[in-house]
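Attaching a single structure in structure tokens format; questions to follow.
Let's look at subunit A:
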Amino acid sequence: MIGSALPGRLHCRGNLGLGIVVALALVLGLAVLVTACGSSSEASTTAGSETTTSVAGKTDLVLASTTSTQDSGLFDVLIPAFTEAFPKYNMKVVAVGSGEALKLGQTGDADVLLVHSPAAETEFMTAGYGMGRKAVMYNDFIIIGPPSDPAKIKGMTDAAAAFKKIADSQSLFYSRGDKSGTNAKELTLWKAAGVTPSGDWYQTTGQGMGETLTIADQKGGYTLADRGTWLAKKDSLENLELLVEGDKALFNQYHAITCQAAKNMQGANDFMNWIVSPYVQQNIIATYGLDKYGRPLFIPNAATAQ
Partner candidate 1 sequence: MAPVVRKGDDTAQAPPAVAIEARGLLKRYGDRTVVAVESLQVYEQEVLAILGPNGAGKTTLFRLLALLERPDAGSVFYYGKEVDIHALPARRRTAAVFQRPLLFQGSVEDNIRFGLRFRRLPRSEATAKIRRTLELMGITHLAGADMRTLSGGEMQRVALARALALEPEILFLDEPTSNLDVHVRRRFREDLRRVVDSLAATVVIITHEHSEALALAQRVAVIQDGSVVQMGTPEEVFTHPQNAFVADFTGAETIWHGETMACEQGLCTVRTQAGVLVQAVGDLAEGQPVVLAIRPEDVALAPSVDEQQPGLTSVRNQWCGVVDSVTPAGPLVRVVVRLDCTAGARPVFGGEGEVISLITRASADELELAPERRVSASVKATALHVLAG
Partner candidate 2 sequence: MGVFWDAIKQAVSLLVHGDRYVYEVMWMSIRVAGTATIFGMIVGIPIGTWLAIRRFWGWGAAATVLNVGLMLPPVVVGLFVFLLLSRQGPFGSLSLLYTSTAMIIAEFFIAAPVIAAITMGGVASVPKDVRLQAMGLGASRWQTIWLVLREARVTIISGIVAGFGAAISEVGAVMMVGGNLSIAGHNQTGTMTTATMSLVRQGEYATAMAFGLILILLAFIITFLLTRTQQGVRRRWLQS
């Protein structure tokens, strides 16, 4: 039970004392930060030679990917398989938006990326932040919406046209608005439809795919989702249906990128080469989701795509 939660009366001197303590804490904190950053900037200039050794002689390897990829559950099979093939690495997966994943790659906080935001990726490579980039797999996006389908887009094969109908009917639409790959795709579709979406019907969640689907489900709105997350979540979403699919424009290509600033360059390369190897492509990626959903979530295309 909480009795008197605060100490007794502080006098004027106490106020000054409090200020001094706080100032000291801030200075101390900043000092720690400066020394930490100092050492990390050293490490980035000798990329690859200075790697952290942590768990029982293993070296850390940081993969930054997207929340949609994680929501699909692919990493639950991929990572154990990689660790089995390369036991010397302690694999860490950070799932964020594509935007932040690229930022992490830029600063060297991630060694290798698995993202699906082609335009941003090209910028990343042009700016020199990436070492190597290889196509890995693709899945597709789909347009999800309420069963009542106020914009009447069910069964359409032209995604951009469907978006135009949503805009014209001012039906509730939820955008992730988080610089993710999905968000980037959505914005290209609006562009193709010749529409700049604005108004009370176009709402931004700023969150991942899973959360955005929940919101669309609760409020009965349309959204653009990747098939992986949709398949994983659709049983718990009672108020959403798959309305539009199949358009080439909904194609969602994944690339693996090794980062120039990586701490563990060796590991980054090992991962990238591993994930595009025929064995992984055929046996892990191509089969993932088959038993659970009747169809694979991702289509490997390391060999065929550029």
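The candidates came about this way: all candidates are chains of the complex that A comes from, given by their letters.
Descriptive notes on the structure:
Throughout what follows, contacts are C-beta pairs under 8 Å (C-beta built on N, C-alpha and C of every residue); 3 or more make two chains touch, one makes a residue touch a chain; residues count from 1.
Source: prediction; values computed, not measured.
Comparing candidates 1 or 2 against subunit A, the one that touches it in this complex is 2. Residue ranges on subunit A touching candidate 2, taken from their complex, read 1-6, 8-12, 14-15, 18, 33-34, 37-38, 41, 67, 96-97, 99-100, 102-104, 107, 177-180, 198-200, 202-208, 211, 215, 217-219, 238-239.
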